[in-house]
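Got a structure here, written out as structure tokens. Questions coming.
Every protein chain except one is present and positioned as in the full complex.
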Amino acid sequence: MGSVAAGAVRHPVVRRLSFVDAFLWAFRLAVVLVVVWGTVGTLRLGRYTGEQWVDFVVFGLAQGGIYALIALGYTMVYGILRMINFAHGEVFMSGAYTAYFVAAPLAASGFLNRHPILSLLLLVAVAAVVSTGVAVLVERVAYRPLRRAPRLVPLITAIGASFFLQYAFRGLYGSGFKAYPEFELFKGEWQVLGIGILRTQAVVLASAAVLMFALYQFVMRTKVGKAMRAVSEDKDAAALMGIDVDRIIVLTFAVGGAAAGAAGILYALVFKQVHFFMGFVPGIKAFTSAVLGGIGNIPGAMLGGLFLGVVESVGPALFLDGLGIVAPYQLKDVIAFTMLVMVLIFRPQGILGERLAAKRA
Amino acid sequence: MALLVTRRMTKRFGGLVAVRALDLEVAERAIHSVIGPNGAGKTTLFNCVTGFYRPDEGEIWFSGQRIDGLRPDEIAHLGIARTYQNIRLFANMTVLENVLVGLHMHLRSTWAGAVLATPAVRREERWAHAEARRLLEFVGLGGRGHLLARNLPYGEQRKLELARALATRPKLLLLDEPTAGMNPAETQEMIQFIRRLRDELGITILLIEHHMRVVMTISDRVTVLDYGEKISEGTPEQVRNDPRVIEAYLGTRKVAAEALG
Partner (left out) sequence: MWRVGLVFGAVAWFVSLAGLVEALHARWVVDGVFSAGQALLVLLLAASGWVGARRSGATLAARLGAGTVAGATAGFCLGLLAWLGAHVNLRAMFINASPVLFELLLRGRPPESGWAANLLVGAALGLAGSLVGVAPAGLVRPLLAGLAGALGLGLFQDLVLLILQPEALTSVREWLFVAGGGPTVQGVLAAATASAAGAGLRPAVKTLAPGASLPPRAAQVVWSLVGVALLATLPVAGGPFVAQVLVIVGLYTLMGLGLNLEVGLAGLLDLGFVAFFAIGAYTVGLLTSTGEHGIAHWSFWAAVPVAVLVSLVAGVVLGIPVLGIRGDYLAIATLGFGEIVRLLVLSDALRPWLGGSQGVLAIPKPVVAGFELSGPQHLYYLTVVASAVVAYVAWRLQDSRLGRAWMAIREDEDVAEALGINLVSVKLLAYGLGAAFAGVGGAIFAVMVGSVFPHSFQLLISIQVLALIIVGGMGSIPGVLVGSAVLIGLPELLREFGEFRFLVYGAALVAMMLLRPEGLLPAAAQRRELHAEVEAEPQSAQLAAGTATEGR
């Protein structure tokens, strides 16, 4: 460092490129190169038909809808408490896993296929109630007593709560995979504009869209929603305006939990199985979606989820296949995690650009 | 020649111009105050000088070297130290350790040397501890070194912050409201202390202060900022009688006269 002090006058605009900056540029460049090179390679190979690409995109959208619903919980909680609710993935898991014990008897008695819509609504309701309960419980036990603690402290309890919940549900329900019953109605394809679309994915996408629309209206239109936004702007000012901040925080966790519970059922429709560890990866990806959209920003979380879902679904075939990589689909999570890391490094305020980055000084 | 010079320095935050085209010269061994209403851009000026913010336009020179665009640690190495408006200590470290961190850049030991406990490292550590104790003694915190910084009373926290800044052996010391929250006796003590820094150690002082009596007592020169612009500059006497200052500072002549005392 002493040498810097002795250094000559430097012009501020053409500041020397520090080795850290150079490293980061190389990182960016490498990712861009991989993506471009791979894409060109894949397209030149022409291994996939147009229909397959459409399938990838639709599947990505369905999956992205699920991420988006989970992401709402992250983004709303972050907006209000400025903390990552690390246990949110487990909130998502708890609802779907518990609802299995409703779905299985319904399927066994034949009710599920006699009244599929009613059954689906019932399952969503059960999952939402359970997830809400777990979310509120976590807030009460693990976060509320630490409202004024340094930032790392609630993050560590959140990690603890996450693992506690995983293994609690493993203890309660067992460690095996449970096969979710399938709806006869949702098997097969629907023709939309001459393209065959898997019914499950259409149902999931439509349900996710309806739920997101409803949630958005709830936050923007209702009195409680306005109070939530007020609390996320400024807790103290909101309290002065007569808003019960604690109650709003609980409600935020509850709403986020309900959305995650519903997402859990949609996940079970797509992947047809549940287990105690199912919350982890979707949880991280939903968090990625929330950051992509600009954390704290509700429409951003929705768009971020859809975007991530599509990239992750199209990516292995588009970017990696062309590079001659063996079994590119194994690397779909690598694509998601790379996006996560890159967003955090290069654009922590998200692609939509709402700046919530920590203020300096 | 002036120790610190800013030339047409501008800093914006989004649409807000925090500091506009500021020309400032702080003479060597001066006690120079910056005053102005809340939001006038005083702390932004400090943050630009210490490299915390990068000015959008203009230049900053320190003892003949251009420093805008340098990192805060590089600027610290050149000899600028500061204190903070809301005291910022290393709360969970001891008082002594806080000062030792201030001495960081004057120590040479590397991690490998520390692991091997070479004689040079041990000698240096002994020296650093002695030096830190001497600094604590100097600011009136002798014998408090083993306490955790967060357990000090408010007034002593301010002193510790000063000791830590002095440990870097600055040529220029930026003090952000050093007498905030102090009673008249403590304020008087602080005024004496700041004078000693200049007179005994030869440190140039740039000071943000709301306490007009303090400003008028110790300043060689006063700069008045309002909405990020310099509206007046001169000796305390000149500034006190500048109608623009009176106008801008508090709006009405009567209140202003009282405030500027």
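The letters A and B name the chains in turn, as written, and every chain counts its residues from 1.
The working rule: a residue touches a chain if its C-beta (ideal position, glycine included) is under 8 Å from a C-beta of that chain, and two chains touch if they have at least 3 such contacts.
Values in this document were obtained by computation on a predicted structure and should not be read as measured data.
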item	value
Hidden partner chain, touching residue among B:12, B:66 or B:129	B:129
Which of A:163, A:177, A:190 or A:213 contacts the chain that the document leaves out	A:163
Which residue of B:11, B:32 or B:164 touches the chain not shown here	B:164
Where the missing chain touches chain B, by residue	50-52, 71-73, 75-77, 81-82, 84, 88-94, 96-97, 100-102, 104-105, 107, 109-111, 114-115, 117, 121, 125, 128-130, 133-135, 137-138, 142-143, 145-148, 164-165, 168-169, 200-202
Contacts of chain A with the absent chain, listed as residue ranges	1, 18, 20, 23-24, 27, 83-84, 101, 141-142, 145-146, 149, 151-157, 159-168, 170-174, 280, 284, 287, 325-328, 330-331, 333-334, 337-338, 340-341, 344-345, 348, 358, 360-361
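As a working rule, only the chains that are shown with their structure count from here on.
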item	value
Approximate Å spacing (C-alpha centroids) for the pair chain A, chain B	46
